[in-house]
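Note that one protein chain is taken out, while the other chains of the complex remain in position.
Presenting chain A:
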Amino acid sequence: MALKIVKGSIDRMFDKNLQDLVRGIRNHKEDEAKYISTCIDEIKQELKQDNIAVKANAVCKLTYLQMLGYDVSWAAFNIVEVMSSSKFTYKRIGYLAASQCFHEGTDVIMLTTNQIRKDLSSPNQYDTGVALTGLSCFVTPDLARDLASDIMTLMSHTKPYIRKKAVLIMYKVFLKYPESLRPAFPRLKEKLEDPDPGVQSAAVNVICELARRNPKNYLSLAPLFFKLMTSSTNNWVLIKIIKLFGALTPLEPRLGKKLIEPLTNLIHSTSAMSLLYECVNTVIAVLISLSSGMPNHSASIQLCVQKLRILIEDSDQNLKYLGLLAMSKILKTHPKSVQSHKDLILQCLDDKDESIRLRALDLLYGMVSKKNLMEIVKKLMLHVDKAEGTTYRDELLTKIIDICSQSNYQYITNFEWYISILVELTRLEGTRHGHLIASQMLDVAIRVKAIRVFAVAQMATLLDNGHLLTGNMQRNGICEVLYAAAWICGEFSEHLEDPMQTLEAMLRPKVATLPGHIQAVYVQNAAKLFATVLRKQEGTTDSLAAQETSQLLIDRLPLFVQSANLEVQERASCILQLVKYIQKLQQKEVEVAEEVTALFAGELNPVAPKAQKKVPVPDGLDLDAWINEPPSESESEDEKPKAIFTKEEPKHTRPRHTEVDEKELARRREARKQEQANNPFYIKTSPSSQKVYQDQPGVEHIPVVQIDLSVPLKVPGMPMSDQYLKLEEERRQKERSERKKKEKKKKREKHGRGRRADSGPESEEDITPAHHVDIVTEEMPENALPSDDDDKDPNDPHKALDIDLDNLVSGSASRPLTDNEKLPVRTHRPAEAVKSPVEAGNGESATPEPKKKKEKKKDKERKETPAPPADASAEVAAGSEPEEESKSTKHKKKKQKKEKEEKEKKKKKKHHHHHHHHHHHLHSADESVQNGTVEEEEEPLPPMSNYTLLGENSYIKMVYDVQGNLQDGSQVVVSVIFENKTDHFLKSMEFNVLDSLNSKLQRPEGSSPHDGLAVPFQLPPGVSNEARFVFSVQSIVMPQKLKGTLTFIVKTEDASTHEKLDFKLHFTCTSYLITTPCYSDAYAKLLESGELKSSSLKLEGVIMPFHHLLARICFHHHFSVVERIDSCASMYSRSIQGHHVCLLVKTSNQTVSIDAKCDEPSLLGNVLDEIKHTFSQC
């Protein structure tokens, strides 16, 4: 044995530590992978050793290798081993490795639950800290559920170091286990006012994260945050709170009004740029939320804009960037105040920093107006010419198009100008946005009827010069515009001046080098043009010319018939045959133009992009059903034909099988792409190949052949957009002078009156469009479904956290935590009590559903109840109007204090039996009073619940509660909270009970009936924890008492003493009842069955509102309300052995009468006695 250890140490000597490994890797630059693989082999050897130090060292090295991209999940079990080492050094290594490589799919995680729990309750705060840190990275839903209550306990730990970590990790727990939010929230809220700034900041952090996703649930915290904001000096906390207010104000404009002043003060006073920036941001949010104008708002906006201008003018690029970012927020609601800084923003376009240029571009988007659109676009066009790097140039291009086309071309006064801008953009070499320009051309030409003549002329020139655009065709996305040009020329060919010339241009042999889908459009539209040409020529009775035209087509089309592209081939051969036939007819001197034109008659209307989606599904049509047998997987789908007539999105293809789910589609698409990529015969369409090319890293470095633009595309007859700008200015000048003249006339007419200073900047309305345009709106199907398309992502984990917390904190319709909302506390599970997870799951999932409904019902009922007594209503009002409270915080505080004192007095009178409460429970009770709801007391949270004192001495205090076991009719669960009252460590606690014939403590298999049960934790000084013990009972009709003893060791610095505490466990009959919901019809049937024995009870002098009384019965005696009418209510509960207990509760003049029915009279008698006892104590 000893030799083995010695041998181990000798081996150990030769191990590499992390530093050696790093050094080794650095020395093996050439064969790094090989070196690392030998290292991994060594590590595998080390992990096989028993020595934990060796293992820890190996795991440490693995963590490093993980960073280099090596999968180390195979060592997960060893990591768990190292985590469970008792030494902090090794434990820390283990947790670090776990946090780097564990995730929800790691199966050994489930082995860690107990280890983590042990570490969480470790006396060493750093063990706890390390465990919390690690857990925050790999918490799973299971871990969250199992450890939630342990972590919640740690939130009240004595050490702030632990408290802050516990508070912070709760957010992760909420995400994984949303049910924990409601029970944990009161304590979380309490931590907002923790004396330690670190803990406070952690709590603020968590609540801000929560509120960001579901702000409306946190509105009631606004007064508290307001207080924090005015008192805190921690900038980090301030930033968080101010950001939070930014999220809250849109929901509560009154809050915004309150905020403006303190925020403005902060803006003026702070020197921290980060804080200043966030203040400005929130003020902007406030101003946005206050739509109706308050007189002094313009001042706030001016202040913000001013401060932002300072930021933008700063030499620090970060501030410049953020300034622009914030500016764009103001822009949305107050465009005028930003527009005055146009010069500054245009300046930013020249910045060397691309991020800043992009931000400035964003801003410009919102700054355009009818007046300045042309000017801004002109500037942008200049930048397009100057821009280096295709990415930025492409960005500019899309922005220009976005700016012009925004809100249905609202700002465009002159569409001729816009068309020429688009045509100019086609000069861009190497852009991948050809299709974007194309779709704009199509859109404008189709929807703006007045522009068609001009557009068609422009497109014809484009087609004529098409070869210029296709210089570098394969890489060039710009040839997409030819698609648009050809379509426009064909569709609106009646506007063409010289259709013959265009027809010729479209049938040039060079066209055959264009991508297939464009050729197809060429061919189709050549046919349309042909029809137009025929008409013109036949009109002039020049039959020879018409025949020549036919001959032209017959000569040229065979080129396309040979095309490799199916679409082109098919169309070309069709049309070729058609033309041949026409030619025959022409030779017989038959007039055919009419018929040929009829082929293309009718107008195509623009359809809204989402129109298809909005078509209502007819009744009885199941879109998810297969129409025919699903195709086999292996069937290789042909590439879908490029959509020919889609105008909006030429690239859009509709999935053929809508019923196939997205994933499947993605998979197939991937497979198809792969197939296509590997198929040498597959001709890739240019847009997609363009994409692939773009996705490769480092596109910028690939030399792009620059076309010599010294000979610009200035084709005769093609107007430049600049001309339009000049023309437009002249036009406006003219208009203005005319207007002036008129005004002068007017002035002359009414001289003497106060003179208006004229020639100020003309307002929006003054600008009239150059010529009237009628923008055709896109068509929608009849009775289209109104739908919001921006549904939230259903997978968003935060959706589950949208939990109403208000009624936990305040509000009259409060909903107490129900049993199934309580955090699961670990129980010891006796062997026979363990159920298969499926069974247990069934049991759990079966109950909550009806329960929830019940809850809602209860809520409603409570809402309907008459106003609570005077003192309560006053406080409730205070709770529901947070602004008021903040208005006069000081005053209110005093008042609150007074009220609180009063409350406490009352409470003392009312609840004698509550004074045994566990200290932190008392704490939350206090808080509920502070929040000002009396109901909180009547329908308390579980912590201030039925726990009663079990035993107490100078070392330890135990309180307990007994609950029936939902899953097993012969069991009850006793939850005992142990509280360490000393400054010492309590350990080796053992819980033992003297079994009676009727009731027995469930012990693990194999132990004798006299053995005690070890309490599964130790208690550090001042800490409390809860353990559960299961008892089996036979008869439940009588209350029971069991004697028991708790033994434990008190460990002081120099000695440890053995101590014990005797106690008596009292099983009331109430504790055998389980809150079970019951519907009124079932309830009526039950009563009608006549199998129930009845009994009754009268209580005198009960001074409490009826709903309080009901809540009390519900809470303390596990009943649920079935129905309530005025001052009469029926209630129901069920025992663990299935006895039905029904109550009819009536009240009048301080007298409460309870008529009860149950199928077991002695049980009923005892329950009634207990109810009486409860009320005799108030």
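Keep in mind that, in the parts below, a residue touches a chain if its C-beta (ideal position, glycine included) is under 8 Å from a C-beta of that chain, and two chains touch if they have at least 3 such contacts; residues count from 1.
Keep in mind that, in the parts below, contacts and distances are computed from a predicted model.
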Matching the hidden chain's UniProt record against "Small ribosomal subunit protein mS39", "Transport inhibitor response 1-like protein", "DNA-directed RNA polymerases I and III subunit RPAC2" or "AP complex mu/sigma subunit domain-containing protein" returns "AP complex mu/sigma subunit domain-containing protein"
The one residue from A:169, A:184, A:446 or A:1001 touching the chain left out of view is A:169
Which one, A:53, A:144, A:305 or A:421, makes contact with the chain that was left out?
-> A:53
Touching residues (missing chain, whole complex) on chain A | 1-3, 5-6, 9-10, 12-13, 15, 17-19, 22-23, 26, 53-54, 56-57, 60, 63-64, 66-71, 87-90, 92-93, 96, 100-101, 103-104, 124, 126, 132-133, 136-137, 139, 161, 164-165, 168-169, 171-172, 197-198, 201-202, 205-206, 208-209, 212, 233-236, 239-240, 243, 270-274, 277-278, 317-318, 320-322, 352-356, 358, 697-698
